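The full complex has more chains than appear here; those shown keep their coordinates.
As written, the chains take the letters A and B, and residue 1 is the first residue of each chain.
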Amino acid sequence: MSDQVARAIALSAAATNSKGQHLSPTELLNSFDGKIDRDALKELAGQSILEPRQFDRRTVVAIAQLSALLESRNVEMDKPLDGKIAITAFFEASTRTRLSFESAVLRLDGKVLSVPDGQVTGIAKGESLADIGEMFNTYGDVVIMRHPDTNCIDEIRKNLQRPLINAGNGSGHHPTQALIDWYALLKWRPELCSPNCPEEKRVHLGIIGTPGSMRAVKSFVRLALLFTGAVKKITVISELADPVGLDLNEPLEESPIPTEIVNDVREVLPHLDVIYVNSIAFLGDSYRNLDTRYKLDQDSELKSDAVILHPLARNEELSESLDCTDHNLYFAQAAGAVFVRQALLVSVLDRLDQISGISTP
Amino acid sequence: MSDQVARAIALSAAATNSKGQHLSPTELLNSFDGKIDRDALKELAGQSILEPRQFDRRTVVAIAQLSALLESRNVEMDKPLDGKIAITAFFEASTRTRLSFESAVLRLDGKVLSVPDGQVTGIAKGESLADIGEMFNTYGDVVIMRHPDTNCIDEIRKNLQRPLINAGNGSGHHPTQALIDWYALLKWRPELCSPNCPEEKRVHLGIIGTPGSMRAVKSFVRLALLFTGAVKKITVISELADPVGLDLNEPLEESPIPTEIVNDVREVLPHLDVIYVNSIAFLGDSYRNLDTRYKLDQDSELKSDAVILHPLARNEELSESLDCTDHNLYFAQAAGAVFVRQALLVSVLDRLDQISGISTP
């Protein structure tokens, strides 16, 4: 075994979560005989990643397959992003998401131009996002943007000619987080990939929060609607009269997946297979933390094999007392984030061919 | 065609502006038979880039030639900045200029130490610029600094032993921006390079703003004075009694190029070939935006072939309604910025020899 390979394995071995369930990418890969749906990924070349609505189930599964391949092998040897520059433009500060993207780029030998805090910019001098997009054309090859304004996407794309990856736009969307969420679920239970998931493997999803004002939750639900043969019910638990919001009302009504809204978490908790929790809702320009009435801890009446997802960072709504239990899928979910972002970057920047040994079906 | 070359061409093809005139580097290169004035560039090795006064016309043209070569070929393959570290020390925040320099470094395989916001530093603990210069000696190979204090250059150079590139010092100078401005003009009309520019190609420059307190404008005018055979007149349009300021009064008086100051933009606008606009003036420690009386838009009475330059970011003084017209040279100007900064870095860090196939006259 060469020194380089040994080093790669050492790296890979360590890159996992410290507590909770550990999710191996191998089972997911094996369920497809190690094959990747390359055609679905090829269609992402040169495309922007803006909102979950742009994906069908096949593409979500293909991204999960490539993520699993990237997680199981150290493809950084292949240097697939060599010569590419990613701009991480965080006009709304988020160290976690920014570093996750930047780590994805650097591990694959790409380079990073970092804007850690967009408030410290020419914008202070009144520069428009459209003009910033014009500048970015010559600075990098892909732009990863987070912005507090929901309309930022249209604004920057007036002049931007490079692919844009939306890392969260106001109360809009958070598509890469939703792909990360589903990567965790598909690793946890690969049968969910299939439109004909066996009855006993199908899941009842519980959403604690308000998809209408929580972009991560909204994007998660959007992808859930693609898995019609796998999701048997969606329950939204919220104190609000209309937690679902305009963007999701119609899709939920039109979906064959039954939906319900309940007020009391205790009523449904024992029936849920997957519980999605989030802490932060947008209210106009400000944040609002989740009502602590909906706090989950080790005394919550969870199904014995129920799993919890949380995009983190968390506040009081998710107790650390759950970290060492098998309900904790949120640490494994976080541990998969870099690989999903790598899969997206490799696809968008059209560098699939640089990854050696991809099997296609 | 190798995979690498194909990739390089793809990269290059996309790196241009979205709207307005497109400037090809080829015409400028061809006007010199593809040859570069290597001797002029060699003299920059190990030198600091502090103010436009240090350049003669020959050097400005040589930098434009190298910029054009860098823009026309993907010399990033040559990795000319391999092993070099550039420190971008922005004590006055400017994301656009910082990213432009950092992109220049990274594309040529150099590395970057980034100080995106110098206010978040040990300076808060009272550290002097002289001591910071001492530290930088061991951290990097070249320092790119922007600072709100005009005297910062002398201060940091008390101990700094590395070349310094001035990316804007208070109301002082902005030499790299001026080189970018002239790179755009020389690509637009290569005849301007010559001391014997044909009469019909010579230009009447209009400056909307106050060179005295606008460092970018001041540096642009300084370089304009080098092109005595090409600039037939300079008109400064300003509401102020003395918009020119101490630094420029004498050079303008001594120059063979006739100069005038007017108050009303409408009076001269129809006669100008090139209009330079800027939005920001320094007034002591603060900024002041340009009086909106001097706003340019699609209804302004411009000569049909007049072009507008603006260092951006802009405010109200330059309307987006001009973006899709051929008057818009400012987007092409911005698109050339990275290449000019690369040309400077390669020259200052003495890495011209790493660039394959440079023809010398």
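Quick note on the criterion: a contact is a pair of C-beta atoms (placed from the backbone, for glycine too) under 8 Å apart; a residue touches a chain by one contact, two chains touch by 3 or more.
Bear in mind that the values here come from a model prediction, so they are computed numbers and not experimental data.
Each chain in view is the same protein; 2 are placed here, and the whole complex, as held in this structure file, contains 3 copies.
Heads up, the rule we're going with is that only the chains that are shown with their structure count from here on.
Rotation angle relating chain A to chain B: 120°, from a CA superposition, given to the nearest 5. Averaged Cα coordinates give chain A a centre that lies 41 Å from the centre of chain B. Looking at the complex, you find that chain B touches chain A at residues 7-8, 11, 14-19, 76, 93-96, 99-100, 102-103, 106-107, 114, 116-117, 279-280, 287, 289, 312-315, 320, 331, 334-335, 337-338. Those residues of chain A lying in contact with chain B across their complex are 83, 85, 87, 111, 113-118, 120-128, 130-135, 137-141, 159-162.
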